[in-house]
Structures are given as C-alpha cells and as structure tokens.
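One protein chain omitted, others in place.
Labels for the chains are A, B and C, by order of writing; each one numbers its residues from 1.
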C-alpha cells in the first residue's frame, strides 16, 4: 500500500537500498507445484547485472540470489518465496558530495522533501539497483507463464539518442552489449563509439526500448480500471527513468483513421496488430507490444546548477559509478515487469472465469 | 479487485452499462466536512456529456446526477458518496447488427472471449459512457484538492489527426467544441471542416490531448511502484481508446542528453520542467504535465472485414450514434482521472508522513 | 480501503444511510454466466426485513431490490452488479432529540469525534439498516456457491438473554419469529412473553447465534493472515452489535486437552468437529461452525446518563422504532456474511491453485 508491492495476486514486495547490506523481495502468490531453483532466477539477474560491458556502471556486484523460503525439495509450495541478494560493492564515499545537495533530474530533491530524511548512498531506495529483485521475481513469473501457457518475453533497444536501431531478429539481442536486435557490425560499432564519447564527456543519453509478449491467451485483463494496457503502463512508467509508454500503434494512432487503426478479423485471425494485442483492456491473443521512452541518467559528471538543503546555490558534479545510458540495462527489467503484469492477470482470470475460458482457442 | 474500482484511499467503484437503467459510482474515502452539492458535480458532467456539438455523438442524455448518500445538510460526512446517473436515451436496436459479430478495434471480441457472455447494447460495459461516473467522482476530488491545496486542472486538444493545434491559452478551451486552447478562427474552421468531412465519410480519427495539474505540493507519490507518474500512466491508459502516455518530455527524452534533460535548480525554483513535475515518482512542486494519444473510434460506418461468433467471415458496418473523434470529449475525462490520482496520493501522503511535511514550502 | 468494501475478489461496496433516499451496493467480481434475477435476492432480503413480527422494529420498509447493472438477459456478465434499495419510511423527527447527545453504547459518540459531522437520522451510516445490502450481496454469493460447489448456509438463535434454545432441527427455523431451531411450543411462548415484557419495559437484550456452512470443499483459506477463520471472525465481528466470535469449540477449547480437541481421522473422515471445519486457516471439508455473541440494542427508552456535544450532562431516552433484540434479525445477516467470506476464498483458491485441487474429494 505504501508503494513497495507490485501485483495483487502474484504480489512482489521489495526491500533494500543501494548501499545497505542486502536487497531482495518476497513473492506472495506463486502457484504451488512448479520446479524452481536459484539457477532459474540467476539467468535473468545476470542479464541485468552491472559491469558486463564498459557501457554500463562498473560497480562490481555478482548479484548472487538466495531463495530463503517457499521452495521445498525443488518445488514451489504456494507459500512466500523470499529472494535475498547481498550488496557486495558499496562505496559510500563516492556519494559524499551529494548528501547535502540535489542532483538535477534526480529523486534526491523529492525524497528529501517527502520524508525529511533520506539515505543518500547511491540514491538509497531510488537507485536502479532496486530493479534487481524485480528481475528475480520476474524470472519466477516467466517460468510459470511459459510452462502454463507457453508465453514468452523479448525486448530490445530501438533507439539510442539520435541513433535508430532497426529490428532484424530477436536472435541478435544477446550478441551485443546494447540489447540491439541487429547484427549490423557498422551500426554496432557506431553505438560503441557514441557511448565512448558520451562517457568521456561525462554526460548521459536517453533511449527507446521495445518489449513483446508472445503466446498470450485471449482474455487476460479487466475492464474499466485494471485494464491489461493500463497495468502495463503503470508497470513500465514505474521503471526508473521511463517518461513515456506506448501500446501497439501508440502515438502513431493520433494521425490514424478508424479504418486504418482497427485490426480487421478473418477466420485465420487478426489482420495487423495496431492494438498491440489489447482491446478494451483485455488481451486479444496477439502479441502484446510495448514501447518505452527512457530518459538520460541524471547522475552525470557535467557540472550543473542546483541548491543545497538550505536553499543556497550549489554546483553539482556526480562522480561514483553510473550507467551513461540507463536504457541499456532496461530491456530485461521491462521484460520482467511485463511478466509480472501478465501473471497477475492470468491468476485474476482464473479467479473470475475459471481456467477453461482463458484457454479458449483464439478462433 | 475485479477492476471496477479506482484508487486506494479515495476509491471510486463504478457500475452500469451503456444501455442499462442507470450508471453511477460509489466514492469511498472522501474526507468529511467539505461542502458538496449536485451542482458542483453537474458542472463537470456537462463538459463531458454527449450532444453538445455536431462533432460528438448525438445521443441525448442530460446526465443529471443524483447524490444518494454521504452528504448531510450539504456537507460530506466521510461515508460513501453514491452518484446515480439514469440512462435516458437507450436505442438498443441500433446495435442489433453487431450482437453476433465483432467490430474491428473494439472490445466486442475480447469481452466475448473472456466472459462468454456480453451485453452488446452500445458496447455494454466497455462503452465510453462509463466515463461519466468517473467525471462525477473527479469533480468531488477536484473540489477537495482545490480547497485543501489550491490544486487546479486544465486540459486541451493538441492535435486532431494531422492537424496540430498550438497552445495559446487556457482561457480559449471553453469557447470551441474541440477543447482547443486557441482563438485562431481559421484553425477552428479547419477543424470544423475536417470533422464534417470525416463524419460524412463514416470514418473516425485519432487525437492528442495535454493535461496539466497546477499547484501540486512537493511530496505526492510513492517510491518504486506507486510512483505518481506510474499511477498517472495507469489512469490515463485506462481511459477508453488511449494508446500512449507521456510525462514531461515523454518520448522527447529519447534524444536528450542528461545535461539537457535534468532540470537545474536555483534558489528561485526549478529551471525548466522536462520532468513533468515528477522525480523518482514523487511530485516536485512544479506543474504535472501529461500527454495522451487517443486512437480513432472503432465504431465506424465504413465496411470492414470481421468474423461472427462462429468464426465465419462477416462484414461489419456500425450504425448507431458514435463520436467520430473520441478524443474530443477526452479532455474533461483526463482531467478527472488526474484529479483522482492526485487525491489518492494526497491522502496517502497524509497517512504516511502527516500533513505538515506535504505542505512544506517548495523552497 | 476506507472501510466500505468487503471482500477482495468478490468485493461488495455498500452505500447509504438509514434515512437517505436509498441504500445499496456494488458487487464486483461475480463470475459471469450465472442466472440471476431480483427474486433470487428478494427472498433473502425478506428474511431480514423489518416489521415481520411485533418483536422487531416496526419501521415499514418493503426492501424491494432493483438490479441496476451486471445482468443481461437474466445472466450475470462478469461486470459489476449494482443493487438499489429505496428507503421508504424515513421519520427523521423521531430522532430529533438525539442529534445533540450521545446514546450510551451507540456509535453516536465515536462517529462525531472521528468525522466532526454525522447524519443523526436513524444512526445514519451506523444503522443496522445497512445490513440489507449485505444480505442482498450475500444472496448472489449463496447462489453461486450452491450451484458451483453445493454449499449451503443455515443459522439459528441459540440463546435469548438467559433463555437457552436447544437445537432440534433446521426445518423449524422458518416457523417462528426468532429463528429458533425448535418446535417446542412452550419454549416459543416463553420467548414471546419475554420479548413482550422487555418491550414494555423499554429495554433490550443480547443473544447468541449459530451459523453453519455445509458442503464446503477442503482447501478454502489462506495461511498466516487471510485464514478462513480469521476472515470469518472479521466478517462476524463487523456485524452491528457483535461482541464475540467462536469457531468450532471456541472458548470451550480453553479447558480441553490436545487429546480431546484434535479431531481424529479415519478412512471415513474426521471423528468430531472441534475444529469447526478449519485447520491452519484452511477448510477441512467438514461443516464450518460459527457462534456469535450479540449485545443488546443501545437505543432504548430507559433513561440513561450521557453528555451533549458541549460535554454537559444530559439524560437520553431513545424513541423511534428499534429492535428490542437486534440478535433476532442477525441470523440471515450472519449467513450472508459467511457466504461472502466463502465465495472470496473460493475465487482466491481458483486463482492460486486452479479449480481442480479445490474440488479434490475429501477422502
């Protein structure tokens, strides 16, 4: 209720700060009877973890996850699954200079005003490090959705600053440090150079990410408020640094006519997917397609005007170890969030309509 | 929980279908002691109601609201406020031809698959008519936020199909049927002509809407999940036909550098508002700025390919009375939704941190 | 969240005050596809309604229910079911003398302190009249539980003041005005005389009620917090005037040894039901047995010491029309509440474990 739990039936409550002893989460509502090991979760955590290339933060964290509960003899029991990820590389002194000032574009200012107290080490609770437990919980959700419905999740970067990245195939995503769905060596080299220059300049850059869920049955979602697309928008806008969310045609729908936008139906299925797989807040059985705008990291070395806690002018330069493009590591996070939304609606659909209807063939 | 309630502490539960006897809502959590009359609510309902120009649906509904509870001698008592809006102009026969088929781009298909049964009259529960109770509840929220914090809400259309509409001032919005913030007579005439041609063609068109909240104190919002911007995205994407949501710079942030995007601070306040008034999920004290993409209405006269319930091919032409641009009436709806999000966070802030901190001067 | 909704997945939000224009509720989460008419609901409302004998309040209310939404062509659609019950016999003047003082044992005092404002007419929101919508919602829940699982609900009065009422059979309950499960004419006459004397004295009396659910599958309930028995205790203690709740052996368990209390198991099932059908918060497949203590009505004619809003001494005598034993009409209310708890757990069980396991034969 105070904003640290995600989901109603598959509910994930996270805890921890960037430089505390540990971060983690409690997953409440995972159905019983599913095989689950730490390796299932570690795979996704490793996709997100820092230090995997020179283009992301150099903080050294193995992000080794421990399952503390909810699994007995390798099988989920239906009771809460607690995940613990120790913090290993806290360097609180890196942040000493920002404890008394506010970084432009950062939660420093608002946390301090809301709570009257904050943990300034690494951004404390507002750090993107807190997406690690989410990715862990997402891995559990993904496994269940895969086994129960055959649902899969993919994501890729589509734009880095001014550089658009064409989509050539999901198989390329794991082969470069940008989650780019391309094998175009020249383009990848250009991305490398772009990031290297940015890092030298001490600045950061925005990005655009696409995420897709495949194999989703028709019938996930609630009408009016807990619409599937509304919950996706909530999940995505809640990821650190996200400033915009689109489903299907997104802002492209502004200039479309009804006769262009509405996906026609034939006995073989829908013709086109302008809807992004959601109509009236309920899944259509097509791919769910989502697009995100991610702002540039606010912690940069470029000096900026700000104020201190007393309201006096101060210049702020942020040292420490930061992602020059927080959008790079956003792909596995966005996939995890999409999985968390879908499992919640899958369980909700079972509650309301029973399992059978949700599995209705998609014509 | 089944998706018909909005908000946690100022919770609005709606009921009704487009062509049933009545629609309405129950507002649970309105603080006691506020003067409230039906006139306070009617004003906002009249801004949204159908039949106010030839560019919106010609359904004749007075949308006359009754307060059934929660107000004693003109003052809220802290108990649930039930609002009832009778349906007056049901013409169910208009929809007879779509009971057995699915309109492309419409919730017909997904409702039928999810529930195995649906009320086809006017779209039943999925009708945009169900935004009327939301606007009613929003009027209550707006009054409290105005009196308690001085918060105001404005919205306007910024684009109708290909026609961009420049912002010239909020005072113009009420003087034209498009909620356009302009007094440019030539532009308004062009919008009229555009809509007339579209209506004759039996087609529909998308739109872009901006909504703003002013006077918001610093400190509204929760970290991690119930971020203010995440809840706004949820609220906006949940409005019928919305396909995209932006906060502040929105998708413009993709091409921004950190040194451009992060709003600097001076003793006089923030310089710029790329953040849209939210940092780390918590309000900054600046204006909250939101932008929405609204898809074209799916109920159009243009014949389209579809299937019937048996999966056989069928052509669908929708008669009945529909908005050729559902974006036109979306402005007061989006304002209402934004108010519902803010009052919920206002109350949540009081719970967690007490009233004083929320009122902290914004430096 | 502000305390006017009951249930998480089958969620009932009530509204209204004793002497406002109408009372009612919105039921969110009723599964689609169930036949439902106003007659199904009216039957239960008539069991609870006032004026059915001289031993209950003489207020004349037909409690005629209207379904405003959620049912199409006689079948539930999965969308919210709104029930409206107009108030017909408001006599606000009866209560004029208590608007400025506080009845001993009544919510007058606490409502006024909490909200700073209250509707004094008939107790406003705190009136037992507000149990009518609950009974209506309960009727919907009972129908679904009956059709889906064969679950039934019965209740009876077991004690009226000092007079214990033996249980002789459920078939007797409908044949006397006390919901007594007995055909003992002498005992029933004694109850009549007892109530007549009490009414003449202007006083009121407590009662003890038993409620039972039969046919409940094994597996309803959640561990740790949303235990089935915890939710039953919450539901029952929330009924106006209830001061104690027991499950199974109840307070009798205080003097039992483990070798007496623990119900042994044989291949034919449990031997005994000390548990009241719940172990570890989860249903055992046996009858759920609940017992309630109901305090005497606080609105009595006997003069009592109190204070007025200014804190000055005042004598209070309550006229108006009141139940001299609010326990009499409590039986159908308690049955309804038990049904609301069970349907919520039935749906929750479907969400978490699927339908099949819940239907597991009870060995």
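The rule is simple: a residue touches a chain if its C-beta (ideal position, glycine included) is under 8 Å from a C-beta of that chain, and two chains touch if they have at least 3 such contacts.
The structure presented is a predicted model; accordingly, all values stated were derived computationally and were not measured.
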| item | value |
| --- | --- |
| Contact residue for the chain not shown (choose from C:210, C:246, C:287 or C:335) | C:246 |
| Residue, one of C:57, C:79, C:176 or C:274, that touches the chain absent here | C:274 |
| Candidates B:50, B:120, B:161 or B:223 - the one touching the absent chain | B:223 |
| Touch list for chain C against the chain that is not drawn | 1-6, 8, 14, 102-111, 113-116, 125-126, 130, 159, 161-162, 198, 203-208, 218-219, 221-227, 229-238, 243-267, 271, 274-276, 278-285, 293-300, 302, 304-307, 311-313, 348-349, 352-353, 357-358, 360, 362-363 |
| Chain not shown, touching residues in chain A | 1-5, 7-9, 11, 13-17, 20-24, 26, 28-29, 32-33, 66, 68-70, 72, 75-82, 84, 114-119, 124-125 |
| Contact set of chain B toward the excluded chain (per top definition) | 9, 29, 31-32, 78-79, 223, 347-348, 350-355 |
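To be clear about the criterion, only the chains that are shown with their structure count from here on.
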| item | value |
| --- | --- |
| Distance from chain B to chain A - Cα centre to Cα centre, in angstrom | 26 |
| Separation of mean Cα positions, chain C and chain B [Å, integer] | 38 |
| Between chain C and chain A, distance of the C-alpha-averaged centres to the nearest whole Å | 45 |
| Multi-chain contact sites of chain A, meaning residues that touch two or more partners | 223, 348, 352-353 |
